[in-house]
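Up next, subunit A:
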Amino acid sequence: MAGSISEKLGDLATQVSAVSPGRLLITVDASNIVETARRLHEMGFDHVKSVTGTDYPDENRLEVVYHVSSFENLDLAAFVLQIKTSVNRFDPNLPSVTGIWPSAEYLEREASDLLGIRFEGLSAKGRLLLPETFAGGPPLRKDFKIRTEGIDA
Partner candidate 1 sequence: MDIIQFLLDLLFSEAVFVPLIFPGLLTLTVVIVVIIWFERKLAAKVQLRYGPLYVFKPLGGIVQLVADLVKFLFAELIVPKGADKRAFLLSPVILFTFSVAPVVAIPLSSGYAAVKSDLTLLIVPALLTLAPIFVLILGWSSDNKFSFIGGLREGYMMMAYETTMFVAVLAMAVTYSSLSLIDIAGKQSNGLWGIVLNPLAAFAFFVAMLMTTARFPFDVTEAESEIVIGPYTEYSGIYFGLCLGASYAKLYVLSLFFAVVFLGGWNPLIWPLNLNPILPGVAVLVKAFLVMLFCVFLRSVYPRFRIDQALQLGWHKLLALSVASVVLALVLIGLGFEVG
Partner candidate 2 sequence: MSEERFLELLIGPQHPGSGHMKITAEMDGDIIVGFEPNIGYVHRAVEKIAETKTYMQIIPLVERPALPDTANHNLGYTLALEKLLGIEAPPRAQYLRTLLAEINRIHSHLYGIGIHGIFIGSSTMFMWAFADREPWMELAQQLTGARLTYSYMIPGGVRRNLPEGFKDNALKATRYMERRLKDYDKLFVHNPVTVARLRDVGILKKNLAARIGVVGPTLRASGISYDVRKIEPYCAYPHLDFDVVVREEGDSHARLLVRVEEILQSIRIIRQVLDEVPDGPVFLESYIKLLSPKIREEAEKTQIMRFPATFAALKPPKGEATSRVEAARGEVFYYIVSDGSPQPYRFRMVTPSFRNVVAFKYALLGRRLADIPAVYGSLDYFPPEADR
C-alpha cells in the first residue's frame, strides 16, 4: 500500500511509510496539501476522519495531522493515512481541503477555533465550538495553560 501511494504522490510527499498495521504516515509540505488530497481522493480515499494539530513551541512549529480513509472502497478502509504537515506557529496558514473532502469542513473549523490555524478557502461563519466572545489565545496551544491542582489539600 505504501508503495502504490508513494508512486501516486510522486515527489509531492517527503515521506511515505507504514508505521503500524493499517496505519501509513505521509509527510508533505504545507503548500502541497491540496494536491496531495486531490491525488489521494482519486485513489479512493473519500473522507477525512480528523484534522488536528500538535503544538511544538520549542521548534516554533505546529504539526497539522489529517487522518484520511475510505468508506466506499472497503479495501482502502482498512488503512488510515496520517498526512502530516508543519506550519509556522505565528503564521499558521494552510489551504483548506474542503474542496476535495467536504467532510473536513467541521474538522477544519474546529482546528481553526482551537489551534488558531487559518484555513484559506474555508467558508466558516464565526467560531464553532468556542463562544463568539472568547478572548484568549487558541486553547489547544501549549502556551494556553489551564489550572491544575496538586494532591494536597
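Following the convention adopted for this analysis, contacts are C-beta pairs under 8 Å (C-beta built on N, C-alpha and C of every residue); 3 or more make two chains touch, one makes a residue touch a chain; residues count from 1.
Inclusion criterion for the candidates: all candidates are chains of the complex that A comes from, given by their letters.
Everything numeric in this text was worked out from a predicted model, so none of it was measured.
A.B. asks: Which candidate among 1 or 2 is in contact with subunit A in the complex shown?
C.D. replies: Of all the numbered candidates, the touching one is 2.
A.B. asks: What residues of subunit A sit close enough to touch candidate 2 in their complex?
C.D. replies: Going through subunit A, the ones touching candidate 2 are 19-20, 22-23, 46-50, 52, 54-55, 65, 67, 70-72, 74, 77-78, 80, 82, 101-107, 110, 114, 125, 127-131, 139-140, 144, 146, 148.
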